[in-house]
Each structure stands twice: as C-alpha cells, then as structure tokens.
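I have placed the structure first, in the form of structure tokens, so that the comments after it can refer back to it.
The complex is shown incomplete by one protein chain, all other protein chains being positioned as in the whole.
By written order: A, B and C. Residues from 1 in each chain.
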Amino acid sequence: MNPTIEFPTIEYATLAPLLLVFGAAILGVLVEAFAPRYLRKSFQVPLTLLSLIGAFALVIVQVVRGDLPTGPVAMGALAIDGPTLFIWGVILVLSAVCVLLINDEGHFVASAASVPGSADEEGAERAGHEHTEVYPLALFAVGGMLMFPAANDLLTMFVGLEVMSLPLYLLCGLARRRRLLSQEASMKYFLLGAFSSAFFLYGAAMVYGYAGTVSFAGISQAMAQGALLDPLLLLGFSLLGVGLLFKIGAAPFQAWKPDVYQGAPTPITALMASGTLVAAVGALLRVFWVGLGNLDWNWRPVLWVVAALTMMVGAVIAITQTDIKRMLAYSSIAHAGFLLVGVLATYDTGAGNAVSLQAILFYLLVYGVATVGAFAIVTLVRDPGGEANHLSRWAGLGKRAPILSGVFAFFLLAFAGIPLTSGFFGKYALFTAAIGSGQEAGDSLGAWMTGLVVVGVIASAIAAFFYVRVIVLMFFNEPAADGPAIAVPSTGTVTVITLSLLVTVGVGVFPEPVLQLANTAASSLFIR
Amino acid sequence: MTTNYLILSGLLFSIGAVGVLIRRNAIVVFMCIELMLNACNLAFVTFARQVGNLEGQIVAFFVMVVAAAEVVVGLAIIVTIFRTRRSASVDDANLLKY
Amino acid sequence: MDPVEIIQHTTGGVIGLSWLMIAFPLVGATILLVFNRYTNRWGHLLGVAMSLASFVVAVLAFVELLGLPEAQRRQAVHLWEFIPGMVDMGLLIDPLSIAFALLITGVGSLIHIYSIGYMSHDPDRRRFFAYLNLFVAAMLLLVLADNYVGLFIGWEGVGLASYLLIGFWQFKPSAAVAAKKAFVVNRVGDFGLLVGMFLIWTTFGTLAFAELKPITAENPTTLAIGLLLLLGACGKSAQLPLQSWLLDAMEGPTPVSALIHAATMVTAGVYLVVRSGAFFFPEGSGAALAVAVVGAATLLAGAIIGCAKDDIKKGLAGSTMSQIGYMMLGAGLGPVGYAFAIGHLITHGFFKADLFLGAGSVMHGMNDEVNMRKYGGLRTYMPVTFATFFIGYLAIIGFPLLSGYFTKEGIIETAVHAQPILGWLAVAGAGITGFYMSRMVFMTFFGEKRWEKDAHPHESPTVMTVPLIVLSIGSVFLGGYLILSNRLMDWLAPAVGAPAARPEFHFTSTTGLATLALVAVGAAFAWYKYGRAEVPAVQPRGSFLTTFARRDLYGDAINESLIMRPGQWLTRLAVFFDNRGIDGVVNGLAAGIGGSSGRLRRLQTGFARTYALSILFGAAILTGALLLVGNI
C-alpha cells in the first residue's frame, strides 16, 4: 500500500494581489543584488508603485467579478472574503500613497551602517547614496499587512504578523536626520514587538492545545462543543489578545506607539499609522469575531474596559504633547480605542454584525486616508536640521502657508469628527453600531454600550482640545521670526495631500458610495 | 505525561519574560525573547503530541524560521545602535519619552 | 350709578380722528430727532405748533362729545390689531380721558410757549422741544388708550420722556443720576402695574377697559390687582414709598418740572386709579382704602418736606407730592371723591404750573439761582411774575373762592365723612401747606435783598409772562366753575360713575372753617418766621424736625441702606461667583484634565523594559479578568 500525496491546491487567481506584492518584493531584492547603485532607484520606484497599483487593480477585478470563494483558500490558510478584499484595497491604496512619500528626497539615511556624524556618512551623503532597500522592505511589510488580516489560522496569522513587522523594525531605523532617535525607535519597536509576538505565539499554542487545531473554523467548532471556560482557552485567548492589542496600540499596550511614531522616518510613521493599524484591526476582528466569536460574553466586558481606557489615555495624554508626530501618535491611540468600540458592537444576527463591520471598515478607510495626509504635511514643515516637529515651531504657520495649514487644519477637524468631514461619519457609524448592538442585546448591556459611547464622546471632546490647540497655534498666533521653511512639495507629496484631502472632503459630504462599498464588503461577512 | 513538558515550556516562557524585564544588555534581552519563542515551540509540539495531529509540529518549524529571520533583523538593529552609542544597554536608549 | 357701557365708535367725525391728537406731537418729535441739526432754527416753533394742533383736536373732540347723549359719551376707537388674540390698539374717548387730554394739551401748549423764552439761550433747545413733544404724545396715549397695554406703553413713554428731560443737561452728573433714579424708581412701580396686568388677563381674559365689568363686592383677586396697580400709581405719582425720585427730578429745566413733575405726568397715578376704579377700587373696598391711606400719608410727608426746603423748586416739588396726596386721598373715596380728585388734579395742574413757571421766571431773572435765601424783595423787580405767583399761592393754600379752595375743600369734606381720621390729617396738611407756601412767598418776594453780587433781577419776556397770566386766570376761576353745582361730577359720571347722593358744597362747614383757620395760622407763623424776621443767608442748623424734613424724611437714606447697599453687595457677590465659582469650575476641570495629562505622560518613561513590564502586567490583568468574568 502506498500512500498517495495529493498536491495542495492554490487558488492563484484569488491570491493574485498577495502574490504580486511578494513577487515584486523579491524582484526588488534581486534588483538590490544585481543592479548598479545609480540604476536601483529608477528600477525600484516604478516596480513598487506598479506592483501595489497592480495588486489594487487585481482586488478591484475580483470585487467586480464578484465570485468570491465561499470557503478558505490555499488549503484553508487564507480567507479571501468581502472584508478581506476591502481591507486589502484600503491597505494597498494607503501603502501606494505612502510609497510616494517614501520616494520623496531626504527621508532616509545615506548609509545606515555608518556612525552618525562620522566621515563616511558625510561621504555617503555627498555621493548621494540612498538605501533603495527601503522599497522591497516596504513591499514585504505591505505583503505582511495583506496576509495578516486574511489569515484563516493562527499560524498564517503569526507569519503574516512577523512578515509585516520585521521590515518595519528596520525601516524605523533608517531616518536621515535625528538618527539616534530613529535607531532608538527601531530598537524599542523591535524588542517590544518581538516580546508581544511571543505572547501571541504562546497564546496560539494554548488555543491549539484546547482546540487541537489552529484554524479559526476548527477553533470555533471546538468551542461550540467543548467547555467555554477551559482555563487553557481563556489563557490562550488573552495572550493572543495581548499580541493583537499591542499591534493596534490599545492601552495598556500602547507604550511603544508614541516613541516609535516620533522616531521613525515620517513616511514610515504614515505607513504604520495607516496600513499597520488597518491590518491589525482586520486580524483582531478575525480572532475575536471568527475564531473566538462564541466567547464574546467573556471578552466583551474585558474589551469594554480596554476600549474605554485606550480612548481616554490617548485623548488625555495627547493634550500636553509638544511634538506633532507624538501628538498624532496619541491621537491614533485614541482612534484605536474608537475602533475597539466597533469591535465590541457584536450582534446576534449576521445583519447586525454587518452593520458594525461596515462601520469599522468605513472608519479604517477614512481614518487611514486622513492620517496619511496629515503626516504628508508634517514632512513638508522643515527646519535646517530636518522636519520641524516641535509644536512651537508651527506657530503662525497659517500666515506663511495658508493653504497648507488650512488643509492640515481640515485633517485635524476630521480627526476631531466635526460634521462635513469624513471623520464625523466614521465616528457616527461606529457609535450607531455600538448603541444599536446594545439596544438589541437589551437593558443592562444596552446601558453599558451607551455608556461606552458616552465615554467615547467625552474622549472626543477632550481630543478636540488638542486638535484645536494646533489650529490655534497655526492661525491665531503670530509667526515666530525664524519660523520653519515650507519645503517645496514634490509632485508625489502633492498627489498624496490632494488625494487625502479630496477623499476626506468628498466622503465628508457624500459618504454614501463608500458606505455602500463597505456595506457590500461587510454584508458578505467573514467566512470560516 | 505531557503535562511536565507543558510546565517546562511555561517555565521557559516565564524565565524568558522575566529576563526581558531584568536584563539590560540588548543582546541578552533578545536572547530571552528567543527563549520565549522556543517555549512556544515546546508547547506546540507537546500539544501536537497530545491531540495527535501534526499541526503543532508544523507550527514549530515555521516558528524556527521566523525566529531566524528575527535574529537577522534584531542583530542588525542592535549592532547599529551599538556602533552609534558604544553601548548595547537597553536603558541608555531613552531619548524618546513622555 | 355705574359707568355707562363703552360703545365702539363707528361714524367718522373728530372722535374718529382723535388719534391725530397723538400723531401731531409724535410727528413733531420724530422730525426734530431725525433731521436733528437741520431743524435747529425753527424746531421750537414746530414743537409749539404740534402741541397746539393736538390741543385743537382735543377741544373739537370735547365739543363733539358734549353734543352726544350721556349714554354715548364713551366711545372706543379701534386703531389696529396689536397682539393678535390678546389686545388691540385703540383709543377710548370719554369724559375722563378728554378732560385729561384738554389739560395735557392746554397746559402743555402754554409751557411749550413759555419754553421758547426760557430755553432761548440753550444750544440744544430743538432737542428740548423734541422731548416735550414726545412727552405730550406719550401722555396722551396714556390717558386715551382703551386698554391697559396701550396705557402701559404711554405710561413708560412718559417715563422715558421724563428721563430724557430730567437728564436734559446730562453733562451735569447730578442730572444724569437724577434721571436714572427717576426711571428706575418708576420701574419699581411699573413692576406692580405689569404683574397687575398678568392677573387681569389671567382672571378676566382681557385687558381692554370695554370688556372689564364693574364690580360691586371685592374679592381677593381684585384686591391684589388693586394693590398692584396702586404700586404702579405710587411710582408714577411719587407717592410713599416711591416718592424719592421727584425731588431729584428738579434737576431738569423748570418748564419740565412744571409740565411733567407738576401738571400732568405725576398725576397719571391718579388717572390710573380713577380709570380702574369701577373694576378694582369699588367704594369702601380695601384697595380703595389703601389708596386713601397712601394719599393721606403722602400729603403730610410732602407738606413737611416742603417746609424745610430752601431750593424753591424742591419746595414746590414737596408741595406737588402733597397735593397729589390729596388727589389720591380723593381717588380712594369712590365716585364723589373721583370728581373732586380730578377737579383738584385739573386746578392743581393750573396753579402748580403757574407757580413753577413763576419760579422759573424768577430763576431766569436771577441767573438760575434757586436758593430762596439768595432772593428777597423781588416783587418790585418782576411785578408780573410776582402777581401771577401770588395768585397761584393763594390758590394752592385754598384761599376762599380760588380754584384750590373748592377742589381741596371738596376732598377734605368727603374724606372727613368717609374716613374721618384721614380727613383730619388732610386738614392738618392744609395748615402746613399754608405755612410752607407763605414761607416761600415771603422769602422770595418780601423782606430785603439777599442777592449775589452779580444778580440783576428783571422781568421775563412776554413769551414767558403770557402763559403765566393765562395759568393764573385758570387758577382763579376754574375751581369754582368745576365744583359748584357739580359740573365736573356730572360730566365725569358716564366715565367713572356717579355717587348715590349728590354732595352740596357748603361754604360754612365746620371742617371748611377749621381748615381755613389752620391755613391762616400756618401763614401767620410763616410771616412771623420769614416775613417779619430776618432770613439768615445761610441755612441754620435747625431742629431735629427741620433736618428730618430737609433730608426728605430720610427717604433716600432708607433706600440707600435697605436697597442700594445690599444690591451692590449682591452684585459684587454674583460677579465674583460667576468668575470664580462657575467659570472657576469649568476652567478647573480643564486644568484638571491638563494636569492629569501632565502626570500620566510621565508613565512614558522611555525605558523599553518599563514598557515590556506594562505589557506583562497588561497580559496578567487581561488573563485574570477573563478568568474572573468566565467564572462569574
């Protein structure tokens, strides 16, 4: 008797976007290996952009063709469903936009290996060297982002997590100016990231021990039959939670975010603040809703506290920040909290869950876009020594660069969730979903969800203060004598800002199309 | 029978975690993290044995690969920072705070 | 007999056009204020013309009314829908209102004319006439309106005019303060009137005189309304306890004091009471009694104040208070009293205006000196002024057969019968009147000169003396004409009702004789103190009683300590509370959040190992919580 090994089936068409990105990344590595230095950039940039745009096109094609796989693909490793495709689309757009920022001059160190201020750094800079490795690294990161939320079992998810994180650890360390900060950020991010992923992995092990499988479908089945209160399961679940909450930067796992966001090169910060967050939330949803959905009566109260804490911590600490990037980091913590409110808003009915999912997806899109736009503007406000990130330098910017400041102010208002900006509808959708779910669940829980929303609005009110503070600084204060110079933006950056602005305004006035999109994506829920 | 292995992995994991907290040298810290990962591996294979399927084993293999990759990245970072600061102490790097 | 029904005026005629009475002066005021500087040259003439015009209209309306049978002598002229569903704007032409209209426009016109001369040197004469016209218009609205809201509009309108005119020389701080005081104190009264209207509307669902029904017996509601209206009346008519503004009001130009603070506006309170008499002050009701008591008290208070003033205008102001006190007293005695009260109101309008304008004429000659101790022996220098002033003087002290005699006697007689105590107080008041008026005359026109160096007293121009003469004529004959054979009473009957028994006027009643005796005593005492004896040029310290009177019976002191001081403290307290208390809480909250933010950010130590620790703790807590929740 000879055992027959059947070949694994891979749905290449469905996975095309993912494969394209990874393929391009590998190609990029080859370019680094073989192409002469002066040619590399001219290879890398088009390659990266085209691959991302191509991948996006492929996603669109799938959406248009509309024949989504009904089950997991790649031998159950990945689940390409409505939400995944939406998240992929968002990630690809955002990352493509971020690549445009990365492409901009003077963000990245000439030679990472050389000691700051040393002679050979001088030389490298004079020679105009650049680390074109950033492009393949970015592509790998993006690939990881695509993989992370699409994972259909804990293993794939872990791999995705690492593929996403490792390049980012490096990218954080490659800033041209303020290299000490950059390297420190990189190290902190790395150590803490690895630390948290260890937790994630141990959690995975525990869950595996409970369910005997790492696939979400299997896990939820096992929970459907087995005891829900098995300590093994609970321990595993909480450790998984640690890993994921760390990635979205929820309190009390938010500590890395400010430091890393501040230290990293701004384009990378933009990528992390938009892409990583989107991916992480997607993954969070898979674990909490798909994998451990049946456990929601246990994790809801815990997550309630986490969400409330995250919103408050982010909003409150941001008030006294003096560095614009750091402030945006805290704001992104607060927004992660808002997203958790959406994660909490689970219903008993698919239709209900679709509402929450739609809200979350919508929020991810609008928040990501606004964030990228905001960071793009941050890259333009420069001192001789690099970006002028200290808030005091922004005083009176409205006088010197009215349009730029105006746009930035608009993004801030979007973060604050003022009506007629995209951010408002994002918040509105989330809060509606939350209150709705509470309403459906009945009195006590209803009160709790409403309470969470109230916490949310209080947090938004506090958050509004520091957004407004920046506006006050830019418009109501007189400019300093030696104010920062406004770099002449490259076409890339202009494109980024314009795009983000158009989306933020457009969605702010006519959110319906995007809502519809998110709705169609959401209503075909997660497949198991 | 498998419980002992589980206890051991738990022990290893805890040692690793504590090590991360108490050791200053970045390299050592990093090694502790590796220890934690290996604790996970042990847990996986143990459970694989317990539940009697291969998934756990497979996971272990993947984890090793990932850990290797992590080593590459981590050492690179730590080395650069050592070159600039002439110190591999985790605590020396705290310009970014508050 | 009750007042007759008010009928809606249908046919045209002067009554239909009676709104012109108000329109003329209103237009005048508007023109003078809008085209201000450009009308400087002829502004005063326009003012006078407008006032005369409305006087003519008033006379014609009066004549037309005379032609009508009694039953039709109350005609409501509908003007426009004011507040839909609540009240329409309209005029009520009836004997009472027309009597007032005549007094206002008549005396008003005379004072307009007089002012041409009196204000001739003032650069702002045009503005002065604008305000006078405004006042006439408002006062006419007050007395002609056929509902309480319209009345109230006029009521505050005259308040505004008086505010503007008292403060006419607003660059003098004293004038500005006096003006404000007058308005504010009046507002206290208006509060009463306002709340009174709430009650009326709520109880009777209307504010129009035509729809209110006369009551025979009083009930708590009407009593409340009556008292509230009385409060309003006290404010306007400077009755206790709201008298304090009148004396300061003398800061205004003298013609103002004559017109507003003697002849017309201050009598509005009396009008209000009489107008509402049938509805809320039925004969012998508590409300009516309250009116009478207030009147009696005020007539004494005013008289006492009058005794101690050296400022001729303030002296006259005191006497005004006291005379209005008489009217109030009368108005508190039912239909009989109404007739005498209104009668006294009219005659008082004449002789008090006469006296004030006389005083003004004196001041005009003595370059605006008001201190009577700086006068003396003026009779030869300004004969006409002296003659007219003296007639007015005789009239006010009630010298037999002069106007004041009849009307005041009437009131006293009625009072003594209805409310003996109040009546005898009124008699005493008459005596005091005799004293302080004689004092005034002696100090001003007799004795030897106590003038300032640069004083060159001279008779005033004709434009000023003619009104004086006209007024003094009125002061002589009007009273007799109105009172004898109850002419006024019969005339007013349709409007205010008639008493069951028509009173006869006895020239030799005991009270009458007693009054005369007292007046004589008072006058004699005055002669003894100020005519015969030397008048010290500076005010002697005087007894406790004198100071009591000089300080206006401590009215201001009381207001000061009971209302102003606490008010100021309250204000300061409130402002402090607002800034430190409420706003403090708000800012404190903000500061608190900021502070906690400052403290929380310290947790972000920058040490990677601390962060790792927080992660570990987080994990522990998360696990613990999950296990906990799981096992609940």
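Definition applied: a residue touches a chain if its C-beta (ideal position, glycine included) is under 8 Å from a C-beta of that chain, and two chains touch if they have at least 3 such contacts.
Note that in this section contacts and distances are computed from a predicted model.
Only one of "Leucine/isoleucine/valine transporter permease subunit", "Formate dehydrogenase", "NADH-quinone oxidoreductase subunit M" or "Methylenetetrahydrofolate reductase" fits the UniProt record of the hidden chain, and that name is "NADH-quinone oxidoreductase subunit M".
Under the touch definition stated at the start, the shown chains contacted by the missing one in the entire complex are A, C. Touch with the chain omitted from the figure is made, among C:152, C:451, C:491 or C:530, by C:152. Residue C:173 is the one among C:12, C:69 or C:173 that touches the chain not shown. Annotation: of A:221, A:294, A:477 or A:495, A:477 touches the absent chain (contact as defined above). Within the whole complex, the absent chain has one touching residue among C:206, C:221, C:371 or C:509, and that is C:206.
Touching residues on chain A toward the chain that is not drawn are 358, 398, 402, 413, 416, 418-420, 424-425, 428-429, 431-432, 435-436, 439, 450, 453-454, 457-458, 460-461, 464-465, 468-469, 471-472, 475-478, 510-512, 515-516, 519. Within chain C, the residues in touch with the undisplayed chain are 33, 36, 80-89, 149, 152-153, 155-157, 160, 163, 167, 170-171, 173, 175-177, 179-180, 183-184, 187-188, 190-191, 194-195, 197-199, 201-202, 205-206, 208, 211, 570-572, 574-575, 578, 582-583, 586, 590.
Convention: only the chains that are shown with their structure count from here on.
In terms of which chains touch, the assembly is arranged so that all chains touch all other chains. Two chain pairs are in question, A-B and A-C; the one with more C-beta pairs in contact is A-B.
At the far end from chain A, in terms of centres built from Cα atoms, lies C.
One inter-chain figure worth recording: chain B and chain C are separated by 97 Å, centre to centre, where each centre is the mean of the chain's CA atoms. We define each chain's centre as the mean of its Cα atoms; on that basis chain A and chain C are separated by 79 Å.
Annotation for chain B: residues touching 2 or more other chains are 17, 20, 29, 90, 93-97. Shown for chain A are the residues that touch two or more other chains, namely 187-188, 191, 195, 258-259. Against chain B, the residues of chain A that register as touching in their complex are 112-113, 115-116, 154-155, 158-159, 162, 166, 169-170, 173, 179-181, 183-188, 190-191, 194-195, 198, 201-202, 204-206, 208-209, 212-214, 258-259, 262-263. Listing the residues of chain C that touch chain A in their complex gives 590, 593-594, 596-598, 600-601, 604, 606, 608, 610-612, 614-615, 617-619, 621-623, 625-627, 629-631. The part of chain C that touches chain B in the complex is made up of residues 601-602, 604-609, 612-613, 616.
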